[in-house]
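Subset of chains shown; positions unchanged.
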Amino acid sequence: MPTDTKAMMDPRFTGMPTFMRAPYTTDYKALDIAMVGVAYDGGVSNRPGARHGPREIRNVSSMMRTLNPTTRTSPYDTCNIADVGDVPLTAMYDHAKTTDEIAAFYTKLVDAGVRPLTAGGDHSISYPILRAVAAKEPVALIHFDAHCDTWDEFQGSKFMHGAPFRRAHEDGLIMGEKTLQIGIRGSQIIPDGWDYSEAAGMKIIFMHQVEDIGIDGIVDMCRQTVGDMPVYLTFDIDGLDPVYAPGTGTPEVGGFTTREALSFLRGLRGLNIIGADVVEVAPPFDSSNITSLAGATMMYEILCLMTEALKGQEK
Amino acid sequence: MPTDTKAMMDPRFTGMPTFMRAPYTTDYKALDIAMVGVAYDGGVSNRPGARHGPREIRNVSSMMRTLNPTTRTSPYDTCNIADVGDVPLTAMYDHAKTTDEIAAFYTKLVDAGVRPLTAGGDHSISYPILRAVAAKEPVALIHFDAHCDTWDEFQGSKFMHGAPFRRAHEDGLIMGEKTLQIGIRGSQIIPDGWDYSEAAGMKIIFMHQVEDIGIDGIVDMCRQTVGDMPVYLTFDIDGLDPVYAPGTGTPEVGGFTTREALSFLRGLRGLNIIGADVVEVAPPFDSSNITSLAGATMMYEILCLMTEALKGQEK
């Protein structure tokens, strides 16, 4: 079912800033894809502010339009897509409860057959989302990030934003050998996360290997690893270089350009992406909205991928 | 009829940024007061950007809550208030047509018995709003601003943002002797506006007179001049000092503090305010959201005034 895109014809500085100016609804039953905000940053280890991410990504996403320049098709032509608002939080100071609330919200979406595309929030939110999305069977994971996020804990918390994929792997939500971690870089105080990922069979593509492997090579690795499995795509904005994403909590120099990120994402066409998120956009550290624009654009491109995946499913 | 304020209980960085987090509706029939955005800055003579004002004021207005600390009452308890979105514009490059479109939109609101509270946009929008609000009879005008905005034209345009109250006066929409212009300052290239206002019988309170008159004195002048007439309140954010409102197109140093502005507005309690606007918030020139926060707060205080005016009417 197509989406009503009338609002997208208006001047882009007008109107209510829903994601992509898609319709806003809290009645998600009829949707193919729900765009969701998770305004939570209680899991950060350094600079907070990602709680403001969903609102700012919504704001800037008015820059997005319908037709993808590479495919000349619109995700809205074939899928019913809406902004379903933010996950309601009632205990934002309690990471464990918040994790449960997020998981519960997504479980309802998934149970209704709706695929979620999320704007975070810090990376800790991917764990509860995976609890919903991979509730029935483990999924493959394509993970774009400067950090493995498979550390065990920090300051006593196992839910913090450097740990979600360790938790997810421990819970059997993601398959180690079907997981790729792309863009890893930056110094570390202990090798724990790197070691865990490797021990779990995850494929780590360090940033200093990228020049040799190339974007096409990364795409090939992803496609071969994941095949036609259901795959969850998690895009940490700090996978981009800090110049393309200054507004984030844990920047590491030497990352991807947005041009590379677009090539990478477009290389994933046809994969069965059943859910995705764009996380760690922290507007208080941004300048000129560079980061939220990158985040919104990545969301749009992923939306196109998810739409194509759904079309592929129909066949 | 009270307003649903449930969304105002949520953390302020979550949810859709309607004005004050009031309900959003395009069906304004049942409303007492409609909050409207006019995302138009085609009338500026210097620095543009006020087209982004409604969206940023909406964003920051999530900081506003229900109970006014001076009255300990909530505007939402007695009035049905909503955000009705932005005036749809179809010819944003054509000032004359846009003026007509704005006037037409407000005429529908006024005809439905709804009082409008507007976030601009540049000051040129007050003229078409007045064409709707004062369609049946001329109104009094309380005009807070650094500039008289009674100039004749600039660069050949009679609709530009330095002229709305000359046009309104020429059209008989506002009564000269029932008009107060408060906060006027800054050098001028010709005395035309100052002269017109004075010739029209408008009371100009220059900023350099404020120390002597005092805020209470200004309030008294307003109350005595306006009495119980229907009054339109127009609040140009550049009436504030540039320090309190850097994000505006034509700043003039030596203006009001927000504390004085709050005292001034609170002094107007009980006046029959039938419509109001807050204009000239230009986010691209703002820093730390200082200006949009001032704008949002002034809107909230005016909303309280308008609610009380309506309650007074009922009696």
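Letters are used for the chains, namely A and B, taken in the order the chains are written, and counting of residues starts over at 1 for each.
Keep this in mind: a residue touches a chain if its C-beta (ideal position, glycine included) is under 8 Å from a C-beta of that chain, and two chains touch if they have at least 3 such contacts.
All of these numbers come straight from a predicted model, not from anything done at the bench.
Whole-complex copy count, one sequence throughout, 2 copies displayed: 6.
Assume only the chains that are shown with their structure count from here on.
Note: centroid distance subunit A to subunit B, computed from Cα atoms, is 41 Å.
The residues of subunit B lying in touch with subunit A in their complex are 10-11, 13-18, 24, 37, 39, 51-52, 54-55, 58-59, 85-86, 88-89, 92.
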